[in-house]
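Dropping the structure in here first, questions after.
Here the complex is missing one protein chain, while the rest keep their positions.
The block that comes next holds chain A.
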Amino acid sequence: MPVAPSKAATAPRPRRRSIDVFSSLSHVALVIWAILVIFPIIWTFLASFKTNTELFGDNSLAMPQNFDWGSWGRAWDKAHIGLYMINTVKVVAVSTFLTMLFGSMAAYVLARYTFFGNRAVYLLFVSGLSFPVFLALAPLWLTMKNLGLLGTHTGLILVYVAYSLPFTVFFLTAFFRTLPSSVGEAAMMDGCSHTRTFFQIMLPMAKPGLISITIFNVIGQWNQYLLPIVLLPGDVQDKWLITQGIANISTNAGYEADWAGLFAALSMAIIPVLIIYIIFQRQIQSGLTAGATK
């Protein structure tokens, strides 16, 4: 049948044109969305160098007249962004470490050992995924107050760890189940203890899963806003974390009118995250989507 050649002779022309229109339109859509993402961030960065007149004048889109870093200094010292940043790094570092330690210990035992109650403990952890944290808000505040942990970093860290455990245990249990059992068994034969087998053999083997879930927890805990504003109330302002600090400047900005300072503070919160994201974007993307594809 001569169908194929005739098709080849007549079809390409209109078809290619429609493809060109399609691909140029799709490029326009992609470029617009990219601008929508990038522009607010660049504008915020530039706005930190502007005066209030420049910000609220006729042309708020213009470039700043001079690059005065004074607002950055004010944000770091007077608005305590430096302090909040250090607090956040401390809290997230400790709580992610403890989440990973306790999460992987529990997950390993649940994945690799048969014992009475295994299934019940596993379901207890996983069922935590279906409850909204807002349900626990009022009793949690009361409990923390009664334990004397309200307004302390220790209390916040314990709560972060506890609420990160369900997903961490769920994910890592599935991961430990996929690892071959022969290596661990061989180590035990050679007289390695259960604990040593876990730390020296199984944890290194589980590295890819551990990295994904560590990234997931670091980002999740770094971005927390609800738990800090509830558990670190206004009377312990020196303990505040970055998200609540920034939100607080923005509520007060109307009165103090240091808009450049607010944008400097925002930039300071965004830029480190941006740099880390650019360096580790592949790991971060797979770490955050890992939960959904599992």
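Quick note on the criterion: contacts are C-beta pairs under 8 Å (C-beta built on N, C-alpha and C of every residue); 3 or more make two chains touch, one makes a residue touch a chain; residues count from 1.
Criterion: contacts and distances are computed from a predicted model.
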Undepicted complex member, UniProt protein name, chosen from "Xanthine dehydrogenase family protein subunit M", "Cytochrome c oxidase subunit 2", "Sugar ABC transporter permease" or "FAD:protein FMN transferase": "Sugar ABC transporter permease"
Identified contact with the non-displayed chain, of A:Leu83, A:Val109 or A:Ile211: A:Val109
Where the unshown chain meets chain A, residue by residue: 19, 22-23, 26-27, 29-30, 33-34, 36-41, 43-44, 47, 55-61, 102-103, 105-106, 108-110, 113-115, 121, 124-125, 128, 130-132, 134-143, 158-159, 161-163, 165-166, 169, 193-195, 198, 219, 222-226, 230, 242-244, 246-247, 249-250, 259, 262-263, 266, 269-270, 273-274, 277-278, 281, 284-285, 288-289, 292-293
